[in-house]
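Missing here is one protein chain; the remaining ones are kept as they sit in the complex.
The block that comes next holds subunit A.
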Amino acid sequence: MDGVDDTSAVLQAAGLHQPPVEEAPSLLCVIIDTHAEGWHKLEGWSFKETMASVMVLLNAHMALSNANDVAVLGFNGMGPRMVYPQKEDAPLSDVKLEGTMYRQFHKMDKTVLAALATQLQETTVNKHCSISAPLTLALCYTQRIMRQRPGTRGRILLVSVTGDVPSKYISTMNSIFAAQKAHIPIDVCKLGGEKTNLQQAADFTGGAYIDIAHPRGLVQYFMSTFLIDPATRQMLNQATQPEVDFRAVCFLTKEVVEIGHVCSVCLCIMKDEPDGSCPICHTVFESTQLPSFT
């Protein structure tokens, strides 16, 4: 449109002209929490309904540009797992069309559903998986795509229903910082569970964090917030929770602490005053220095 009148010329002269946003390929990586326990606790809202909304999001993202791409990961007690794309992909012609749906969307939806079902079927470990594991996998995948197709912008959307595993606090923070370095925003769509360091994940990487108050309107959140490309978001006021919980987790007790002690050598965080030496790196502190730890 800018080309019709001389808008683009004016913009160019003012140094404001940017290449059209939609031409740069964008990779949306959706991480889906498949802990059965978390979904069980949600009342009046099911996993299936969530997945339907997620599929609308995926399809919408694909529809925005030919170059766009999506990836879906699921994680639960068995660890993270790539749901889409699959290594061995059935040819497009094998997909039986139902109704009037675009064939590629249909194929993607079916693959995602089938893979999630397989993952659930194979789940035998009654354990919590830390968010750090799927985050790392998603970051690796995004990096790979970004290298294969330079110019690709990646982002991660996390659909979470459980709290994080405090003992994996350090690895989670490390993957958050890695995302920050790689300029990959992490969006968090929190349907349930404890609010832990995911607020920090969104805040540090420039993503949006929303505690979903109305799950039945989930698709609305997806469409009006999480669908927006990061390049466009810079010009908008993002819908993200203003408060960020910056509290860290005690390395020993794995409790979230408000005021703690930090070792001056290894920077480990402790809830209680250490007993003469750092429990992690064993640095001996002089007794005169300890009281000033605040």
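Everything that follows uses one rule, which is that a contact is a pair of C-beta atoms (placed from the backbone, for glycine too) under 8 Å apart; a residue touches a chain by one contact, two chains touch by 3 or more; residues count from 1.
Heads up, the rule we're going with is that contacts and distances are computed from a predicted model.
Visitor: Name the absent chain as its UniProt record does, using one of the following: "RNA polymerase II transcription factor B subunit 1", "Multifunctional methyltransferase subunit TRM112-like protein", "N(6)-L-threonylcarbamoyladenine synthase" or "Signal transduction histidine kinase".
Guide: Looking only at the record, the undisplayed chain corresponds to "RNA polymerase II transcription factor B subunit 1".
Visitor: Looking at the whole complex, which of A:P166, A:G192, A:G206 or A:P230 touches the chain that is not displayed?
Guide: Reading the full complex, the residue touching the unseen chain is A:P166.
Visitor: Kindly state which of the options A:A67, A:M82, A:A178 or A:A239 is in contact with the chain not pictured.
Guide: Checking each option in A:A67, A:M82, A:A178 or A:A239, the one touching the absent chain turns out to be A:A239.
Visitor: Mind pulling the subunit A residues that touch the left-out chain?
Guide: 34, 36-37, 39-40, 46-49, 51-53, 55-56, 59, 98, 101, 109, 113, 116-117, 120-121, 123, 126-128, 163, 165-167, 210, 212-214, 216-221, 224-225, 236-242, 251-254, 259, 265-266, 279-283, 291, 293-294
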